[in-house]
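Below is a slice of the complex: some chains, not all, each in place.
Labels for the chains are A and B, by order of writing; each one numbers its residues from 1.
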Amino acid sequence: MKKIEAIIRPEMLDRVKKVLEEKGCVAMTITEAMGRGEQKGITLQFRGRSVDIDTLPKIKIEMVVMDEIADAVINAITGAARTGKFGDGKIFVLPVEEAIRVRTGERSRDYP
Amino acid sequence: MLDSGDTAWVLASTALVVLMTPGVGLFYAGMVRGKNVVSMIALSFVALVLVSVQWVLVGYSLAFSSDIAGFVGNLGFFGLNGVGMGCGDSTIPELAFMAFQLAFAVITLAILTSAMAERVKISGFIVFGLLWTTLVYDPLAHWVWGGGWLAQLGALDFAGGTVVHICSGFSALAVVLVIGKRRGFGEQQMGPHNIPMTLLGVALLWFGWFGFNGGSALAANGLAANAFVVTNTSAAAGAIGWMAASWNHGQQSSLGMVSGAVAGLVAITPAAGFVGPMSALVIGAVAGVICYKAMLFRIKKDFDESLDAWAIHGVGGLWGAIATGIFATAAVGGYTGLIYGNVGQFIAQIIGAVAAIAYAFVITLILAKLVDATIGLRVTEEEEYVGLDISQHGEEAYA
């Protein structure tokens, strides 16, 4: 079982959700965040001065999925969230040991 | 001779109309994304600041001093030369009248910022705004209220349906043609970031509009009371009209309701001193429906005039101008409209509206292109992406 953490552009959220839905992956948790990558944000030019926009708004999608579909999810997100420009985001895959469904109390090592 | 009651009412009304300009700012700012909030409110303040100075220097003179060829005033009142604390043959001080008119010039530019939402360069707006208020608003105000050719023709505009609303609404359309859509328009969600802010803006607009229309009687009398009442009635009817027209689209959005109210307020503006409350019910309700349809049309045409200055102020103002020619009754303002058989008034209204549309649209198009070609009207792609608050103002709305 994997946790997929995708940090994407906020304006790409709708597209990503749609693509994932088509793959039958609907369960997710979404958080607002601020972030920057190796480019250190964006640099704007003002009359000869350059101003760093330190961090930019991002959306973090967290999905816990079975090992088998992790790759498909990653590819779906990557495809939908890409613009090809700096700031498109990153996806991280973390191991999950167990998942519990609160409604029923079910516990499982290879949900969800 | 000075009448203190009339003066009290016009001064109070002027304060109300000035408040409407930040009201427009809040109204608009609630509807944009969180990265352009400061910008949207600031644009209204910039309009207030710029036109306040322009008007006392030249604007008032261009609009209200002696007529040149029916088209514009001369510079007789340059720097408020000769505009003083006395009343002339009015009952209010000349300066009070000047201030009241100033507030109208201010808000007209503020309404127009709709068309530039989330993409205008602040320096470009400053230059454009000064040109626009001088070359579009001031002559139009002169045509209708300053003794210009439309006044001579007999076109009626009690409180600015043509001068303010048609003018800003159709100018907005022209600006959009030049400045273009926001990046991502139609693809990404660009919904309102703070609806309570928009509703607060409408509250201030509704409140201020009592001064806008009521004050246009330039006296605290029965005519002012009539204007006051029809304003409120038309606003309510407009809300109901819009709600009814959009009903089958599911739940009732609050933005729809208040958009309808603003449509009703716009439409009654030219008519407020010429029609009674029952006509106001009709004018408002029809405005709610028509402006809603205009918005749908605007969406279908894929125009990114998304705060709908055109659909609400432009189309609502047009309908109001025509409605004045239909419903005017001698009992209120001494003029009659189509329903009393006065075809002439009806035609005068249409001429006035069409002329204003044509003038505002064409000159605005030229000015916008001019500014865009020189100092630029639009921010760069990256500035737009990070938002105008950061890129134009170096500020973030919320921490």
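Quick notes on this structure:
Simple rule for what comes next: a residue touches a chain if its C-beta (ideal position, glycine included) is under 8 Å from a C-beta of that chain, and two chains touch if they have at least 3 such contacts.
Just so it is clear, the structure is predicted and the values come from calculations on it, not from any experiment.
The shown chains stand for their kinds once each; the full complex in the file has the makeup A x3, B x3.
Note that in this section only the chains that are shown with their structure count from here on.
Chain A and chain B have Cα centroids separated by 44 Å. Chain B contributes residues 35, 184, 188-189, 380, 382-383, 385-386, 390-391, 394 to its touches with chain A in the complex.
For chain A in complex with chain B, the residues that touch the partner chain are 11, 14, 42, 44, 51, 53, 56-57.
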